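Below are the C-alpha cells for one structure; questions will follow.
What you see is the complex with one protein chain gone and the rest in place.
On to chain A.
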C-alpha cells in the first residue's frame, strides 16, 4: 500500500516538475538493492537531478550506443469490423510506450512502437508478423484475436521475438509449448466454465440456444460453455453456427423466436451480437443475450442501441478500478478516450515487458523470457505473475451487464 502511494505521489508530481522529470529514479525504486548514491536522494532536488542525468549519460555511454532505438510491435485489427478493439490496443500500447520513454526508455534506449493491421485474419496475421520480424522488433503486443495470435506465434518463435497478447483467450495459444508466448488475460476454458455455470444456475428451465461464428475464439468459447452447461445436466435447445460479417440477422432471430428460445449464448464478436439484438428488438422479441469478453466495447452499445440493455457477458475484473491504473485512466479520459475493454490490458502488456527487460538488464529474448517467468510485476493490471506456459497464475472472470450505453459490473 505504501509503495503504491509513493508511486502515485511521483506521478502526480510529474506535470508540476516541468522539464525532464527524474522518471528513472521512480522506476528504480522497485529494486530491492539500492546503490549507495541513492541514499542521497533526500539531499536536494537539484543535486539528485544532476546525479541522475550523469548516471543516465554514463549508462548510455558505456552500455549502449547513444540514440539507439528499441523497436516493438503492436498487431491487431486497426481498421475493419473490429476497428474499435484495435483502437483500444493501439491507444493502450501508445500510452504505455509514451510513459516508458518519458521515464528514460528501457535500458537507456527510447522505445518506438510500430503498429500493424492484421484484420483478425490468420493469413494477414502471418504477413503482419513477418513485417514486424523484418523491421527488427524485439517484442510484440498482440495479436488481439486468437485466430491471429496462434499462427503468428510460430513466426515470432522462429525469429526469437517475445509475444504478449492482451486479448487472445483461446487456450491453444499457450498450449503449443512455445517459450516466447505470454498473455495478460484469462483463458476460455475458465471463461466457458463460468458462463456454463451461470446459464445452468439461472436458466435451467428455459430454452437456451448456443451460437458461434466458427472462428477459433467464437467456437472455442461456445464449446467450453456448452461443455460446462451439459456437465451441469442442462442441454441447449439449439447449437448452431452463424456467418459473421453479415449486416442482417433477421432470419437467424426469426428461427430462434420460432423455437421459443429465451436465452442466447453467443460465441462471437460484438458486431454480429449487436445486430442480432437489434433484429430481435425490431421484432419485439425479448431475447436475453449472454456472451464473452468480446462484448466489452462501446461500439456494441452504439450498434445495438436500446436493444443492448441487459446483455450479460464475462470479462476480467475491470482494470479501470485498480488504484494503480487511476492515473493512467485519468490521462486517457483527459484525451476524451474511455480506456475500456482491452485498452489497459494492452497498456499492461507493454508495461510488464518493460519491467521484465529492466530486471533482466538485457533485451535478449531468452533473458527477458526468464525474467518474465521468474518475477512478479506491479502493473496497471495489478500484480502479474506468469506460470510456465505463459498464462496468468491467477485468472478470474466476472459478470458485466450493459446499462444505458455502457457496461457495468452485474449486481
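The rule is short, and it goes like this: a residue touches a chain if its C-beta (ideal position, glycine included) is under 8 Å from a C-beta of that chain, and two chains touch if they have at least 3 such contacts; residues count from 1.
The rule we apply is simple: contacts and distances are computed from a predicted model.
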item	value
Listed names "Methionine biosynthesis protein MetW", "Phosphate transport system permease protein PstA", "2-oxoacid:ferredoxin oxidoreductase subunit beta" or "Guanylyl cyclase", with the criterion being the UniProt name of the chain not displayed	"Guanylyl cyclase"
Selected from A:175, A:257 or A:299 as touching the chain missing from the view	A:299
Residue of A:275, A:290, A:350 or A:392 touching the missing chain in the full complex	A:275
Residues from chain A at the interface with the omitted partner, ascending	78-79, 81, 83-84, 87, 90, 247-248, 250, 271, 275, 278-279, 282, 299, 302-303, 305, 336-337, 405
